[in-house]
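Only a single protein chain was left out; the remaining protein chains are all shown in position.
Right, chain A next:
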Amino acid sequence: MKATTLRRIGARVATLLASLLIALTMAFALGRLSGDPTATILGPMALPEQREALRHQLGLDQPLLVQYFDYLKGVFTGDLGDSLQFYQSNTTMILDRLPFTLQLVAAGMSLAILIGIPLGVLAATREGTWWDRGASTLALLGQSVPVFWLGMMLVVLFAVKLGWLPAGQSGSLKHLILPAVTMALYPMAHIARLTRASMSDALREPFIDSARARGISTTRVVWRHGFKNAMMPILTIIVLQTGVLMSGAVAIEYVYSWPGLGQLALQSIQFRDFPLVQAIVVFAAVIFVLLNLVVDLLHSVVDPRVR
């Protein structure tokens, strides 16, 4: 690797660490803004002394700045505090739920990519035809249908009426189908629209004509010359969408009682379990920062001009 490349990556890492710090600070501040958790935990009948004791136990009687630095120290050593409702380490709970969410996101994203990219390429290579209009309508529809509604409709059709697939919970491949399809729809539509736009720009480039003039086959012109040049924005959106799904599949996990991070987040919010909420937000922020770094690295792998 060249020195300029290293310097560029170094600068990116520095920016990402700065944005991570801002995200961590905001997560901390939001946790403190949501009121005194001791009231929720101990109930309305608790004595002031009991609440004071709990505040001391949770470290809430410390000055804010001390709490903040304790929290940062915890984050960087992998200790995200303990949950107020489950009496467990937040880190352990997040790591327990993570495989379920990863499984769902991997299935949903693969589906979205496998359908979205060919759909977008089809539309771009047949611009202005009925293929194009059909694909674009499908993509628009996919982006406008609310996931919770789609999820419930799929359950009604495939689980209740036809009885082909289970309505919820996890376990087998059959359990994965409905939530994965539901999850795939929005990113599929997004990927298809972006692929179409990016591809139709790429196919207008002069190097496409010159490749055709050299007698290169249409398939090769479309994929090797067109798609490879159209790929960067598509890759970016795939990686960032993965981040969104990993931390935000709340509605889907709720509809299908899928035991992933989204459910955990919902439970923590309902209980005002602020250490857990904060831990999940921190986790999501770290995921986003890492994925952004992945996008950057991918960019320099794909395009020699930014190396």
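What we mean here is this: a residue touches a chain if its C-beta (ideal position, glycine included) is under 8 Å from a C-beta of that chain, and two chains touch if they have at least 3 such contacts; residues count from 1.
Operating definition for what follows: contacts and distances are computed from a predicted model.
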In UniProt, out of "Phenylacetate-CoA oxygenase subunit PaaJ", "Sigma-70 family RNA polymerase sigma factor", "ATP synthase subunit a" or "ABC transporter ATP-binding protein", the chain dropped from the view is recorded as "ABC transporter ATP-binding protein"
Out of A:Gln88, A:Gln169 or A:Ser210, only one touches the absent chain, namely A:Ser210
Of A:Pro63, A:Gly78, A:Gly163 or A:Pro304, the residue that touches the missing chain is A:Pro304
Those residues of chain A that touch the unshown chain are 205-207, 209-217, 220, 224-225, 228-229, 302-305
